[in-house]
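The structure appears below as structure tokens.
Note that this complex is displayed minus one protein chain, with the remaining chains in position.
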Amino acid sequence: MANDLILRVVTKWLSPIIILFALYVQFHGDYSPGGGFQAGVIFSSAILLYALTYGLDAALQLIPEYILRIGASLGVLIYGGVGVASMILGGNFLNYSVLGSTPVAGQHLGIIIIELGVGITVASVMVLLFFTFARRVAPE
Amino acid sequence: MEQLTILLIVIPLMVAPITALIPSEKVTWFLTLIVCLISLGISCYILYEVIDGSHVIYELGGWRPPWGIEYKIDSLNAFVALIVSAIGCLSCLFAYRSVPDEIEEKMIPLFYAAFQLCLLGLLGIALTGDIFNLFVFLEISSLSSYALISMGKNRKALTAAFSYLILGTIGATFFLIGVGFLFAASGSLNTADIASRFDSFKDMQLVETALIFMVLGIALKAAIFPLHSWLPNAYSQAPSTVGIFLSATATKVSIYVLLRILYDLYPFDYWVDMLLPQIMLSLGCVAVIYGSYRAWQQTEMKRLLAFSSVAQIGYIVIGFSLVSQLGLTAAILHLFNHALIKSTLFIGAGILLYRANTTELGSLRGLGRDMPWTFAAITLAGLSLIGVPGTVGFVTKWYLLEAAVEKGMWIVVITIVLGSVLAIGYVWKIVENLYFRSKHKVHIQDVPSGDSAIARTPKTMSIALWIGAILCIFFGLNTELSFEAASSAATALLKQ
Amino acid sequence: MSLVVNLVLLVFLLVMALAVLKTRHLFAMAMLFGLYSLLVAGLFVVLDAPDVAFTEAAVGTGISTVLMLVTLASIKDGHELISTQKSRTAPLIICVLMGGLLIYGTHDIAELGDAQSAPHMQVAARYIEKGQEETGVPNLVTAVLASYRGFDTLGEVTVVLTAGIGVLMLLGSRKKLRIKEVSNGK
Partner (left out) sequence: MIEYIIGHINYWLIVAIMMVGLYTLMSRSNLIKKLAGLSMFQTAVILFYVSLGKVTGGTVPIISEKYSLYSNPLPQVLMLTAIVVGVATTALGFALVIRIKEAYNSVEENEISAMDEKE
């Protein structure tokens, strides 16, 4: 597929738009359907599309595997970290109310950060899954 | 104090992702050991706090139940958490030399991360008071155990993991259906909330079906006969460390969930009316005989031990189906005792595998004479499995017999005795092959030459083995400690 | 009206499930499976659950189907063998029993869309009433997901991480190991 001109051009145009949409879904999830999980999957589909058109090696150059591994762990750590932070500030685990000046501001802040954590982990793991699987298909 | 309970979950949760990134086997092992030790310390402390019948309540996110998720920890929760983290420590100690031997070097950090996640999942199940949250943690522990089991050396490990994945997921999905039905009837997911409002919806067929599906799903996870088919392969093909950890904890935690559903979520007389105790009692009896008989037939040590687990789960099922304080105490006590015995025996099998590179009883002949200390510890644990006085196995069997006599269930008494006789049979099979049969070839030479480490049992393994064996005797002679915990847990369950 | 749409979609879904069961061509099955997920996503929209629909469309139709195709590509085997040995009576009996039990159970379930049923009256009522006020987020699904039941979501993210670690453990090594040989050669 890597030689198909139309695919290559379309992918080049489409990938950034998909990523932009993923970011919209990520940060607008409080007001409209969506959130970290959906955004993560959409983001990963942009990388998938790139990998399918330009080949696995090109995609790996774009996002090396170690970054994905770090991302997968980082998301969980961000999420857990928010919980620990709220414990340190005197609330229960994951009680975001203590994070801001008012409980509602704290809640809102906490929700945005943990959604980001969800998004990072999901996007990294989904791309990682695809790369790991796809490597097994490599022609022998 | 309250903040301490949640650390039991938070610590493995935060350490596991870090562990996955560290490319050093020593460091990751050390982190895992630390996590297990801290969990052990915390769960000991919590058990100490709640053993008098009080409980600790922790509201996650600061939301009051039933709107948020709460932890309501009584002595049963703490006791199960203690079992999980104690066995975690033992298997981690064993893992130090065994894992580098069995797992590809590159995979070791991931292996330990998965191990911690499994520990996290089991602890989460043990602590939560919310049925959907329980499902989530059930899946964390299951997914990590599928991955861990598939790391076995033989290709059979893959098929074992696959069939465990299929059956485990069916079990979890059945549980999810049950939760959904109960939610449709009650509108809540909090155990205490459902239990307190139970009378307002108890006549609904939804509630009845919910119980059947939840029990079926968890019975599949707990490998209660006849839903045990995944267990022998999964535990015998898994890497030694995983076998030790899972055989002693995974099914126990599932049985704990069953106890919670039957005694906590649903009122007591509800399921007694459904003839559930009678059904479970007969299944338990069949499990004891069948499991022991199949164990006796096996020629491979780990498989033998796995089938013996099926029988031992039968004893636990008998215990709580007797529906009495004594029976329940015996069941909970056996959760602990069996975890101890089985992990010791699996450590023994792991050492034999490490030294002789096989666990086929036929090729282990006479090896016990070369390794008298290991052999002695295995024998001690074997005696516990039979239930010889002075060992932990005796304690539970004694209480179980007493509970059965109290209820006048002579069939159960006969089953327990018969099960013990069969246990003598299969334990003797191990002892005979290890010690009394003459060697038909020299084993130590079987292993790659020049590897002097293999010729001696690593110290960490021996220490783990002997800790297990000594605890088997310690809790057999000194029964107050474990009995008090189990009896307090049983009281907590019956009080609801 | 929405009930009719709902029913039509459900019937389509049933047909699609039967097609997945019947087809012997595994690549076709993957496509049918993708369609099945897409229909489910459509149903979620009808049931007023856009967040779930979004996820199902992205995961079921996207990731799951892609992974299934990649798996098929890597095992290079596109056909299912006609098995003769495997008994089909026992599974059928179990499925019918399960179905019967479920239908027995749903006898006294509240009708679809009944606003007075227990799930709406109990816990959820407060989320709708106070959710925005307490969390500052108008999307109640996000509010419940991230705050009220935030611990579940933490578990969910951990499940994703576990799956990633598990797959890396299984497929991570670049060289294809023949497990059999390894165990014999040692």
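Every chain is named by a letter (A, B and C) in the order it is written, and numbering of its residues begins at 1.
Please note the rule applied: contacts are C-beta pairs under 8 Å (C-beta built on N, C-alpha and C of every residue); 3 or more make two chains touch, one makes a residue touch a chain.
On a predicted model such as this, the values are computed, not experimentally measured, just so you know.
Under the touch definition stated at the start, the shown chains contacted by the missing one in the entire complex are A, B, C.
Between the chain not shown and the residues B:6, B:143 or B:192, the one that touches is B:143.
Summarising the interface, chain B meets the missing chain with residues 132, 136, 139, 143, 146-147, 150, 155-156, 158-159, 161-162, 165-166, 169-170, 173, 176-177, 180, 183-184, 189. By the touch definition given at the top, chain C reaches the unshown chain through residues 3, 6-7, 10-11, 13-14, 17-18, 20-21, 26, 29, 33, 36-37, 40, 43-44, 47-52, 55-56, 59-60, 63-64, 67-68, 70-72, 74-75, 77, 80-81, 83, 85-86, 88, 90-92, 94-96, 98-99, 102-103, 106-107, 109, 111-115, 117, 119-120, 123-124, 127-128, 131-132, 138-141, 143-145, 149, 152-153, 155-156, 159-160, 162-163, 166-167, 170-171, 176-180.
Mapped onto chain A, the footprint of the missing chain covers residues 31-33, 37, 122, 129, 132-133, 136.
Here is the rule we use: only the chains that are shown with their structure count from here on.
Taken together, the touching pairs cover every possible pairing of the chains.
For chain B, the chain whose average C-alpha position is most distant is A.
Work out the mean CA point of chain A and of chain B, and you get 36 Å between them.
Chain B and chain C have Cα centroids lying 29 Å from one another. Each chain gets a centre from the mean of its Cα atoms; for chain A and chain C, those two points are 21 Å apart. Residues of chain A in contact with at least two other chains: 69, 72-73, 76, 80, 83, 93-94, 96. Contact of a single residue of chain C with at least two other chains is seen at positions 147, 150-151, 154, 156, 158, 161, 163, 167-168, 172.
The touching residues of chain C, when paired with chain A in their complex, are 50-51, 53-55, 58-59, 62-63, 66-67, 70-71, 73-74, 133-139, 141-143, 145-147, 150-151, 153-154, 156-158, 160-161, 163-164, 167-168, 171-172, 174, 176. Of all residues in chain A, those touching chain B in their complex are 69-70, 72-74, 76-77, 80-81, 83-84, 87, 91-97. Residues of chain B touching chain A in their complex: 2-3, 6, 10, 13-14, 16-18, 20-21, 58-62.
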